[in-house]
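In this view, the complex is presented without one of its protein chains, the others remaining in place.
Moving on to chain A:
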Amino acid sequence: MVVGKMKFTFQKRVKLAQGLWLLSWLATLGGAVTFTLGCFLKTELRRRGEVMDNTDIHCVPNTLMIVGLASMGINYFASRICQDALDPGRFPRWKTFLKPYFGCSVFFTTLMLISVILSYAMKGSLETSLKIGLKNGIRFYKDTDTPGRCFQKQTIDHLQMEFQCCGNNDYKDWFEVQWISNRYLDFSSKEVKDCIKSNVDGRYLVDGVPFSCCNPSSPRPCIQYKITNNTAHYNYDHQTEELNIFIRGCREALVNYYMGLMNTIGAVVLSVFLLQSSVLASVRLLQTSMEAVAGQENVEIETEGYLLEKGVKETFMEYVDPVLKLLLLNQVTPPEAKPEAGATGTTTTTS
């Protein structure tokens, strides 16, 4: 049950080899682009690494970088193969190389597709990681004198200004933590004492936000403190006021940013994947059609090329069996280490 059988005249073989050579160089470029996109994504994720709790999402750019490098290697060999393909004298030396080559190539090409799927699948994990990271950042905002946390304030301020966002879900997150350090609170004043006493944990909570939440597009000077108190400010109604501070939460802003990045990258990687698959299919057809020519006197005969000699399942088992046998052989502990317990279908003994 041959898969993808096609007839190849001599002219068609020549054209296939030439077209494949060009295509493989394009695909090498595509692989380089994939690698660069992986590096770029990793850099962007690391820039905001301080507000992320875990690095699970980094598997996406890591996979992209590995696949990009592998794809460059695969396509380099593809171009070498098709350079030698039309010369029956030089083609046979690739014979033993091609089977593992195809196995590796199919594996890495599938990995490309998996990385695109992962970039969508890991959205939830990214969101959770950001939720915890931002929560910590906001909590440690005031600890500019604690080693290890002293840069949280600057990080959160720059983040809020750059992404035009405020707080974790929204600006009200700032009302629930003490973000003004005790070093700057006058504990002898009545106002501070009242505020602390009214709170169970003795924290100084205010209905105010840091300056980095202020929106430059607002027509009036920024109102940071007593945000929910309409009487404290003239001509102010906090329910209808939209432009004063940023209403978007930083978690949403960052998730949108990264999803946008990954959507663009996903589209590019998908097209590289299609290019790569066509290169591999063409190399396979070229190989099989050239194998029929080897040993013949007249090299210009018409031959048949195919993708798979047997069906898909049988070919898959063919590739996987040697690997399995290697693993199973390692499992078999040799108390009865017979020398002929070789790879020819010995019954495996359970330990």
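One rule holds for everything that comes next: a contact is a pair of C-beta atoms (placed from the backbone, for glycine too) under 8 Å apart; a residue touches a chain by one contact, two chains touch by 3 or more; residues count from 1.
Just so we're on the same page, contacts and distances are computed from a predicted model.
**Q** Which name from "Retinal outer segment membrane protein 1b", "Calcineurin B homologous protein 3", "Sodium/hydrogen exchanger" or "Formate dehydrogenase, mitochondrial" does UniProt give the chain that's left off?
**A** "Retinal outer segment membrane protein 1b"
**Q** Can you say which of A:Gly30, A:Gly68, A:Pro210 or A:Gly249 touches the chain missing from this structure?
**A** Answer from the full complex: A:Pro210 touches the omitted chain.
**Q** Thinking of the whole complex, not just what is shown, which of A:Glu127, A:Asp157, A:Asp207 or A:Glu318 touches the missing chain?
**A** A:Asp157
**Q** Footprint of the hidden chain on chain A, which residues?
**A** Chain A touches the chain not shown through residues 144-145, 150, 153-154, 157-158, 161, 179-181, 183-186, 189, 210-212, 214, 216-217, 219-222, 224, 233-236.
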